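All protein chains but one are shown at their positions in the complex.
Let's look at chain A:
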Amino acid sequence: MGAVVGTLTMGERTKGERRRPSRDKIDDDFELSIVCHRPEGLDKLEAQTNFSKQELQVLYRGFKNECPSGVVNEDTFKQIYAQFFPHGDASTYAHYLFNAFDSAHSGSVKFEDFIMALSTLLRGSVREKLTWTFNLYDINRDGYINKEEMTDIVRAIYDMMGKYTYPALKTDTPKQHVDAFFQKMDKNRDGVVTLDEFILSCQEDENIMRSLQLFKNVI
């Protein structure tokens, strides 16, 4: 992939000896290693995504500022996301988001993953957006959304609202929300929603179609 994984080692040094980061460094027990990841070249990324060079620059600067090592792990991800929702608890939803971004299931999100997902969400076609959303909801990646998964997602969204809402949140509000969702989406009433049902139902709904176009100009 062209990515260089350099291992920077810190630790005890004798005077006058200086080690430089090299490719095949063996980790010592006493030394701390930071994995540093560099993304592919700007041109390549521009080809792969729907962003222009300048947009990629802005995005990368912001990304690098928050994660100097070039990768985001789940905790940092949750912290960042929580800062946008000070009222409630955004960690559960951030967890699902992280899994959706981390398409390779490596436990960390690199800049490429980040950019790919953003490209789909902001500049992708309707079908791509809906597929991405379906993958977000399908927590165990089995191709079906069942009620438990949906309840988890909806509950995570409600958690972000926090305690002080009007009208006050009741314990079965998420459940009712999920029931309404399944009412709409589950066409053949088999208790699960497949990708096709999902896309079909969403395309029928005016509101959803409109709101998918909402964030086109975010960058």
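Note that a residue touches a chain if its C-beta (ideal position, glycine included) is under 8 Å from a C-beta of that chain, and two chains touch if they have at least 3 such contacts; residues count from 1.
Operating definition for what follows: contacts and distances are computed from a predicted model.
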item	value
Undepicted complex member, UniProt protein name, chosen from "A-type voltage-gated potassium channel KCND1", "Immediate early response 5-like", "LLGL scribble cell polarity complex component 2" or "Mini-chromosome maintenance complex-binding protein"	"A-type voltage-gated potassium channel KCND1"
From A:62, A:107 or A:191, residue that would touch the chain that is not displayed	A:62
Contacts of chain A with the absent chain, listed as residue ranges	54, 58-59, 61-63, 65-66, 80-81, 83-87, 93, 96-97, 100, 114, 117-118, 121-122, 129-130, 132-133, 136-137, 153-154, 157-158, 160-170, 172-173, 176-177, 180-181, 185, 198, 202, 207-208, 210-212, 214-215, 217-219
